[in-house]
Every structure is written in C-alpha cells, then in structure tokens.
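The other protein chains are all here in position, but one chain of the complex has been omitted.
We call the chains A and B, going by the order they appear; numbering starts again at 1 in every chain.
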Amino acid sequence: MGTPQQVFDRINSSLGASVLESSVAHGILALTVEAGRVGEIARALKDDFGFDMFLDVTAVDWPERKPRFDVVYHFYSTSDHVRVRVKTRVPAEDPVVDTLVPLYGSARYMERECHEMYGIVFRGNDDLRPLLLYEGFVGHPLRKDYPKRKEQPLVPYRK
Amino acid sequence: MVSRNTDTLPNPIRPAFDTGQTEGSVIVNIGPSHPATHGTIQIVAEISGERVLRTDVHCGYLHRGFEKECESHTWHNLIPYVDRLNYCSALINDFAYCEAVEKLMEIEITPRCRYLRTLLSEYSRIADHLTCVAAALMELGAMTAFLYLVTIRDYVYEHLADLTGARVTYSYGRIGGLSHDVPDSWLVRLAEILDEMDTFVDRVHGLVDRNRIFIDRMRDVGVLTTAEAINWGFTGPILRSTGAARDLRKDTPYLAYAELDFEVPTGIKGDNYDRYYVRMRELDESRHMIRQLVDMLEPGPVSVDDRRCTLPAKELVYNEIESLINHFKLVMEGPQVPPGEVYSAHEAANGELGFYLVSVGGGVPWKVHVRSPSFVHMGGVHRMLDGYQLADIIPTFGSVNMIGGECDR
Partner (left out) sequence: MTGSTAAGHERSAAFEYLTTKKDEFVGWARKFSLFPYPFVTACCAMEFMSVSSTLYDTDRFGAALPRFTPRQSDLLMVVGTVTHKQAPILKKVYEQMCEPKWVIAFGVCASSGGFYQNYAALPGIDKIIPVDLYIPGCPPRPEMVIDGIMKLQDRIARDRHPIINRDF
C-alpha cells in the first residue's frame, strides 16, 4: 500500500539486483530485465507486490539494433492503482520468452497476438495459433520489413 | 448468373478442437456472420444437448491493420483511425489517444478543454451504453426497448453531428485541445436531450427490470467472480458487476473526474442481469456528471497555445510567414514529438483503454499500440459461456459488449 512512489521504491529495493535498468517516466515504473528472468520478475510482482492484473504484452521492432525486439509487459495493481512496465530484449534469431499463462489467464490471447504480429515465441504457451490473422498468412505483419500493402487474399479476385 | 463453383472456400481459422470429448456431443459453429453476435465473432462450441461444454472464441474478422496504418501517418492524421476503434463511443478513444501524446510532449491542456473532454467522454459513454443495452435487449426479443433506446441515441448522434460534423466517428480531439470550441446553444440542446433521456430510460426500466422473462434469462447466467475476472483481465462494467468497485475515473483520476461527484455502481453476483443493471446505473451517473460539468464550464481557450501542436489562427497564417511555415510543417510533417514511450489509460465504456506509444522523435509514430478491453475480454469470455445453455450464449455475449473495431483493431 502507499503512494505510487513508495511502491516503486519498495520494488526497486527488493528487485533491484535482478533488473538491468529501472526508471520512472509519466507515472509508470519501467524495469528492463533479461529475457530469461521475465517469468520470475512477473511472479514476484504478482505475489509480493500485488500486481494482480496483467494489462498487455506487445513488442517493438528495432530493425537496426541487435537484439532486435523489445518485448514490453504492463501490469496493474488494483489495490494500489499503480502500473509497472517490464521490458526485455530478444534477438531476431531466437525470439523466445517465457509465457505468463500460468500466472494470468489473460496472457493466452495477448501472447497469441504478439506472436502472430511479431514472431515472438512464448515458451510454454502451447496455443499460438493465429488469432487476428488467418490460416495461411505468411509472415509477421507488424515487423518493419513487412510492406504495409502486401495482401495475401484468401479468395481470388474476380475479373 | 448462377455459380457452379464447387471448390471449397478456404477456412480462415483452425479450431482448437474438432472432435467432441464426451459421448454424444456435437461441435457447432456460431459463425462470424450471425444476427445476434455484435460484430463478427466466431464461437466454435461443443454442446451436448443444449448444454455448452466448451467453447473456442475466434476474433480477428475485423482486423484492419490499425497499428500498421498508424506507423505511416503523422500523429494528427491517425486520429480518424483511432476513432474507429470503439466506434460506439468514438470520442473516448480520441481523447485517450490525445492525452497519451500530450503526456509525451509534456503539454498541459487548458481548463475549458479538460471540462469539455470530460463532458464529451461521458456523453460518448452514454451512447455506448445505450447501444449495448439496446442490442442486448433486442436479442432477447424486446424490440420496443431497442427502439426506445435507439431513438434517444439518434438524438445524441444528431446533437454531436451539430457539434463535430459527423454522427458516428467524430475525429474531434486534437493534440493539445479540441478541433473547435463548443457554442453555448449546443449546451441548451444538451439539457433537453438529458431530460428526454430520463423519460426513455425510465420506460425501459419499467419494461424490463422486473420482467419475469428477463429475470429468468439473465439472472445467474454468465456468472463471474471477482478473482476470476481480475485473473482474466476483465475491467470496466464487467468487473464492476462482480462487486469490485474498480473504476479508473476514481482510482487514477484523469481529466476533470477528481472534481466531480459521482458513484461507481457495482453488481452483486457478476451475472448478466448485474451487467445490464450496472450499465443502466452508469447512464444515470453519466447524466449526473454532465449536468455538473455544464455548470463548471467557463469561457476560455480550448486549445493550448503551443506552436508544436496547435495550428495557428487563419489570420496569422495568411499574414505572417512564421505562422505559414508553422502551419505547413504541422500539416505536412506532423507535430514533432520527443523520443520516449508512454502508456496512458482511460476508462472507456468497456473498461481500461490504454495507448502505448513509442516515439523516436519526428512527426510519425514508431509504434501505436492499443490495449483494448474487448480483446482481453474475448480471452476470458469462455468462462462465462462454458457450462450454460446454448441459448445463453446470446445474452451473455450481448452483455460483454464486444466491439469488433476495438477487439480486432
């Protein structure tokens, strides 16, 4: 309990050793962690700090940078009313992160969407079928190298 | 011209199951083009008799590539795309997005703009709840209630068309303020519409609230507990119907909500009836908030006087070279937003609508991501469908208020 800054201070003092970077911007604490530690940080946030609602997982594509993708998670605490962002970096050759499905049910669909849009593989989520896209769609459209207008029609056009 | 094409059309989805688990069960497809699902959603259900054993919900039939489109438009030019996310309450999307960009640019909006944005957000919320309740009641067969609510919603649409120029998707918000100011005569008509709405909503209450058929169909159907709701990411009226008084307008106040006096209605059991009633009570609370805001409005500028985002006045554009260049750059290149990232959430009609923006400087965003409540709800709606009857899918789905544009983006 407490003000957002108190909550952020408690998180920093307790998890400070496991994160690579930590900063507060626009009212949200942003933690950057290594790809392999996402699961344990998320579990700590949920069990010890009361971040019971999983808001979102998405990825950001930086094609000029190695590692290429940022995977970004947002969590919310319904009791303290604060948000936390957890970021990690994964390379394009091996874009694998652990799944959060055992912790939060809502992770299922959000990880499916992140997978089909960027190609991030969530290890442990056995249901990574296309959700917003369709069967037969080749490629990951939100990557910067996928041309916006490249259509893959399912039904051939007439005339 | 009769088509003799007997080639099968490709199936765009792969269902999670295509054989039944229990004996005597049948796999049924409640298809994407269906009269009683709002928008296009496909539910593959395994039913045994009339009981639904398990469901697999497929959304994505309205995926229009919002994020990819946003990456090739300037920060201002993508406001129409943002409108069409939750098209029932388009102004809330506008203002949530504009506030996220304003946070990145560290702009503070004027007081009049703050009150107007709050007023219009509540007005849009009213339109959304009217649509949701009207459609849900129509699917149960209550045509009269549907016609009442759609009539009053039409008055709201015409009224907003008087202000913004469009009935459904307005594109009225601008970074740093609004497109133009609200005339006082508009507020006069607003008071009339709110009074008429009182009458219409009372009629619907009278028709439906204690109706034996309605209670039998909606009570104890689609029950959700608070712990389940939070685990599956439900926010908004669905979470409130389970009994948890969680509302971003009270918990993390934004715009002018901290200065308003309103309650957060909650339900008891988390069933369909509670979701209907929470929405009806929220209509009352929104009207109460709008009446307070009309009294709190004071004259003043509606857009912040900041050259980085506000278009200069036309007299200056035609007479001064600096304003001309400023206008030109704002239109052609877009407002220059400093590099950074922000996540900003508003309480939309369905729940927490969050915008995650990534900027690398310049007038075009690097990434615009929407955390849409309907999409997250689709991940958890099977908890409300499994175990109930096949005919209960319709009212449960209606009470979840899945808006296709928001779910699929």
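The rule we apply is simple: a contact is a pair of C-beta atoms (placed from the backbone, for glycine too) under 8 Å apart; a residue touches a chain by one contact, two chains touch by 3 or more.
Predicted, not measured: the structure shown is a model, and the values here were computed from it.
Of the listed residues B:Pro80, B:Gly340 or B:Gly362, the one in contact with the hidden chain in the full complex is B:Pro80. For subunit B, the residues touching the chain absent from view are 1-3, 5, 9-12, 31-35, 38-40, 60-65, 68-69, 80-81, 84, 87-88, 131, 134-135, 146-147, 150-151, 153-154, 157, 167-169, 404-405. Residues of subunit A in touch with the missing chain: 133-134, 141, 146-155, 157-158.
Rule of thumb we're sticking to: only the chains that are shown with their structure count from here on.
Distance between chain centres (mean CA atoms), subunit A to subunit B: 23 Å. Across the complex, subunit A is touched by residues 9-14, 16, 58-60, 63, 65, 67-69, 71-72, 103-104, 230-233, 235, 244, 246, 251-252, 340-345, 352, 354, 356, 358, 366-367, 369, 371, 375-376, 378-380, 408-409 of subunit B.
For subunit A in complex with subunit B, the residues that touch the partner chain are 25-26, 28, 30, 52-56, 58, 60-61, 72, 74, 76, 78, 81, 83, 85, 104-106, 108-110, 113, 117, 127, 129-136, 141-142, 146, 148, 154-155.
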